[in-house]
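Below: one structure, written as C-alpha cells.
Shown here: the complex without one of its protein chains, the others still in place.
First chain written, first letter: the chains are A and B, and each begins at residue 1.
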Amino acid sequence: MLNPNRLFPAASAARAVAIKLYETVKDAPILSPHGHTDPSWFAENKPFPNPAKLLITPDHYIFRMLYSQGVSLESLGVPQLDGKESADPREVWRIFAKHYYLFRGTPTRQWVDYTFENEFGLTDRLNEHNADEYYDIIDRKLQTPEFLPRALFERFRIEALATTDAAFDTLEYHKQIRESGWGGRVLPTFRPDAVIDAEYSGFQDNLKKLAESANEDVSTWKGYLTALRKRRRFFIENGATATDHGHLTALTADLSLLDAEALYERIYTGKMNPGDVELFQAQMLTEMAGMSVEDGLTMQLHPGSVRNHNLKVYEKFGRDKGADIPSPTEYVRSLKPLLDKYGNEPNFTFIVFTLDESTFSRELAPLAGHYPCLRLGPPWWFHDSPEGMMRFRETATETAGFYNTVGFNDDTRAFLSIPARHDVARRIDCAFLGRLVAEHSIDEDEAFELIHELTVNLVKKAYKL
Amino acid sequence: MLNPNRLFPAASAARAVAIKLYETVKDAPILSPHGHTDPSWFAENKPFPNPAKLLITPDHYIFRMLYSQGVSLESLGVPQLDGKESADPREVWRIFAKHYYLFRGTPTRQWVDYTFENEFGLTDRLNEHNADEYYDIIDRKLQTPEFLPRALFERFRIEALATTDAAFDTLEYHKQIRESGWGGRVLPTFRPDAVIDAEYSGFQDNLKKLAESANEDVSTWKGYLTALRKRRRFFIENGATATDHGHLTALTADLSLLDAEALYERIYTGKMNPGDVELFQAQMLTEMAGMSVEDGLTMQLHPGSVRNHNLKVYEKFGRDKGADIPSPTEYVRSLKPLLDKYGNEPNFTFIVFTLDESTFSRELAPLAGHYPCLRLGPPWWFHDSPEGMMRFRETATETAGFYNTVGFNDDTRAFLSIPARHDVARRIDCAFLGRLVAEHSIDEDEAFELIHELTVNLVKKAYKL
Partner (left out) sequence: MLNPNRLFPAASAARAVAIKLYETVKDAPILSPHGHTDPSWFAENKPFPNPAKLLITPDHYIFRMLYSQGVSLESLGVPQLDGKESADPREVWRIFAKHYYLFRGTPTRQWVDYTFENEFGLTDRLNEHNADEYYDIIDRKLQTPEFLPRALFERFRIEALATTDAAFDTLEYHKQIRESGWGGRVLPTFRPDAVIDAEYSGFQDNLKKLAESANEDVSTWKGYLTALRKRRRFFIENGATATDHGHLTALTADLSLLDAEALYERIYTGKMNPGDVELFQAQMLTEMAGMSVEDGLTMQLHPGSVRNHNLKVYEKFGRDKGADIPSPTEYVRSLKPLLDKYGNEPNFTFIVFTLDESTFSRELAPLAGHYPCLRLGPPWWFHDSPEGMMRFRETATETAGFYNTVGFNDDTRAFLSIPARHDVARRIDCAFLGRLVAEHSIDEDEAFELIHELTVNLVKKAYKL
C-alpha cells in the first residue's frame, strides 16, 4: 500500500537525492516537543480500548471531514457534554471505512495508511468490505503487550515526548512515569491559557486552582505573577523545557506597573472594560517572555484560531470538535512590545507558529531572520500536511534560513499517528532538499547535513532537549 | 498549434498519468452550472453577428489587457453608455491580432487558441498578417447552420447550462427554449442582487419590478420576503436549481424580527443610516439561506470584488468593463451568523467562492472541511486559469478534500470559450491527480474515479442537476 518513494518529487533528479537523504533519517529517533497525548497512558500503561476509541473518536481531522459530508457526530461516538454516548465502536469503524474515500488527497489518508501498514501489517486500502476484518485484527493486537502505550513508545523510537498541561496541573502522571523506573522521557509543557484568558471556561475557578497549586494569594498582580513563577519552577523540576500559549491574536503589550496592576485588578474582580481581556493576554505574553528570560523555558506562541466556530456543535459536544477555524493574523506590530523588551536577549528562545500561511514570507521569516530570540515553528494544524510543509519551506527558507526553524511538531492527540506524521515531515524535507540539490542551490553534502539538523539537532536545540 | 499534452506536468511520471486520466474525460459532457451567456441566443437561435462581436467585444479578459497596454476601448468597439459605438469589426479584429502577443502566458491565449483550432480549424498563431484571413474564415463560418447557437451547444456536448437572471426577470427566453421542442437544457439562476443591494443602480425601480413580478406589496419586510419567496418558486418552476449572490463582502447577519423590519423600512424609504446598506445585504444572505433550506435551491456566494474601480471608464462605458478588482475578503467571522443558524442543516448546499486566494488554506478549506452545508466553489474569475486552478487544488484539497468541492464553473459570457475553459480545468485536474499518483499519495484507480467525480458527479450533486 505504501510506496517507498511516496511524497518524493516525480522528477527523477530531485527524487534520486530525496531517496538518498531519507535513507539517513528514516530510522532516526522521534523528538516530539509539542503534542497533546495523555500522560496517563504512559503512567498506567493500560491497553487502548478499541480501534474506534484509539483511531477515530479522538481525531478531529477524521470526524470533521466525516461531519462535513453529512455523517453525524453522534454516530461516530464523539463524546457529548451530557455524557450520552452510545455508539458501538464497530459501527463507528464501519462508518469510517465506508467513507474512507473522502480522505483522498488529505494527510489523514497518509497517516492512517502508514499506521495500518507499519503498526498492524494491513496493506489493503480500507473500505466497507474489509472494515470488519480490519477492526478485528486491530482490536486483537491492541490487547497484546506489544501494543501497550510504553511498548509503542519504544517501538516508535521516541526519544522525548512533550505533553501539554494546565498551569495548575499536579503533573502526577509525569511523576508516576519518572518514578516507575521506565526509561521513556515524557515531559510536561507549561500551558497557562486557562489562567490568562479571562474568557476561558471556569476562569475564576482556574485562578483559585492556581492559587492553591502555588500556595500563593493571587488577588494581587504581584501574587499572581509569583504564583506563575512558582508553577513554572515546579514544571521545570518535573522536566518541562517549554511553555505554550494559545491566543486568538499575537498581540503583546508592555504596560507600566501601575497600569498592569489596575488591569489585573479588573480582570481578577471580573469588572473588565471592553478590550481588557485581550489587553491582559497581550500583557501576559510579555510577562511570560520575561519569565522565560529568567528561567530558560522556551516559549511557544500559537495564535490565530477562532475556537468553537460551530455554535450548535459546541453546545452539544464542547471544545475541540473540528470547528476551530484559522483567521488572518498580524505579527509585525503585534509582537513589537514584547520584542522591544526581550527580543535581543541572548538566552531567550521564542517559537512562533501561524495558521495564516501568507505571513511566512511577509512577516515571520523576516522577523525570525533578524531577532536573535525568534524561531519559526513548523507548519501547524491544517498546514501540517505535505503541501503545507512544502509551502513552509518554500516561503520561509530564503529569508529565515533553515537554522531559524525548529524541526517538526506532531502536535497530536492521536498517539498512533506520531510515527506517520514524522515520516511525512521527513519525506517533505528530503523532497525540498532534493530539489535544492537537483537545482544546484546547495551541494549534496550540505543536504545530508541539513536533513539531520531538521530532523534532530534543531529540535533539541530549540527545545533544550 | 495545440499540443495534445499542454498543461500537463513536464515531469514524465506525473505526465504519463495525467495523459491517461485525460483520455477518460476529454469527451465527457459539459456541465456549466454558473455562467453569463444570454438565453436569447438559444431561444432565437440567430447567427452570431461577426468575429469581433462574438469573441472580443463581450470578453473583458481581452479588452482589459489591450486597454492596459494603451489600446482605447473606443477603438475596440466596446459599447458606450451614450450609445455611440462606431468601430468597424474588422478593424477591431486587426487590433486584437496585432496585440495577440500580449496574451502570452495568460489563460485567454489558451482559450482563444483552443477555439481557433477546434471550432474553426485554424492552426497558425494569430498575428497581424493572418488577421484578415482569420476574420474572413470565422465570419463565413458564423453564417453557417453549424455555428448557430443551438448547433454549437450540441457540438460542445453541453448537458446543462445555467444563465444568471435578475429576481424580477420574466424568464421568457427560458420558456421559449423549453416550449420550442429543442432538447438543450438552459436553466435560469436566481440572482437577487439588484433588489438587495440598496446601492445597485435603479434600486428603487428594481423593488417596483420585484413587486410587480411577484404581484406583492413590498413596502413591508414581510411583503418583501414573500415576494422573494414567490420569485424563487417561479424560478424553480422554470428549471432553476440555484441562486447566486454577488456581494462586496461575505458579511452575514441574523437580526431580530423587529430590527430587520426597521432596517428594511429604512432601506425601502431610502432613509438609511451609515452601515445600513451593508447590514441589509448581510441580513439578506441569512434570509436567502433560510429560503434555500425551505425550497432546496443551492446557494452561491461570490464576494470580494470592488466593482467599477476605474471612474472614467465607468462614466463612459458603464459596468463590467474589466475594472473590477479583487480585495481582501474575510470569511470566518463574516459567515458565522448565517452558519450559526443554518450551517448544520442537512439539505442545505452553500457554495462559497473567493477572489482572495490566501483564504483557501486559511479559512475556506477549514470551514468547508467542517460544516455540512459548505462547499468550495472553483477558482473564480482571475483565478480561473492554469496556475490559479492548480493553486486551488494545492491549497484546498488537504483540508477540504475533493468531495467538498463542486467541479468547474466557466462563469463566462463568451460562449465559444466554454469548451476551452472546461478543457483547461480538466487538464489541470488531471495534472494535479497525476502528480498525486506519481508521488504515491493516492492510487491510480482512485485518480480515475476522482477525475470523473471532479468533471461530472460533484457538479451534478452540488447543483442538483
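The definition used in the following text is that contacts are C-beta pairs under 8 Å (C-beta built on N, C-alpha and C of every residue); 3 or more make two chains touch, one makes a residue touch a chain.
These numbers come from a predicted model, not from an experiment.
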Of B:Gln110, B:Thr163 or B:Asn238, the residue that touches the missing chain is B:Gln110
The listed residue (B:Asp356, B:Glu398, B:Asp429 or B:Glu453) that touches the chain absent from the view is B:Asp356
If you put the missing chain back, which residues of chain A would it touch?
-> 9, 11-14, 328, 330, 332-333, 336, 339-340, 343-344, 346, 358, 361-363, 365-372, 374, 394-395, 397-404, 435-436, 438-443, 446, 449-450
Chain B residues that touch the omitted chain in the full complex = 2-3, 5-12, 64-65, 67-70, 101-107, 109-110, 125, 306, 309-313, 322-328, 355-358, 382-383, 385-388, 391
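Here is the rule we go by: only the chains that are shown with their structure count from here on.
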Indicate the whole-number Å distance between the mean C-alpha point of chain A and the mean C-alpha point of chain B.
-> 40
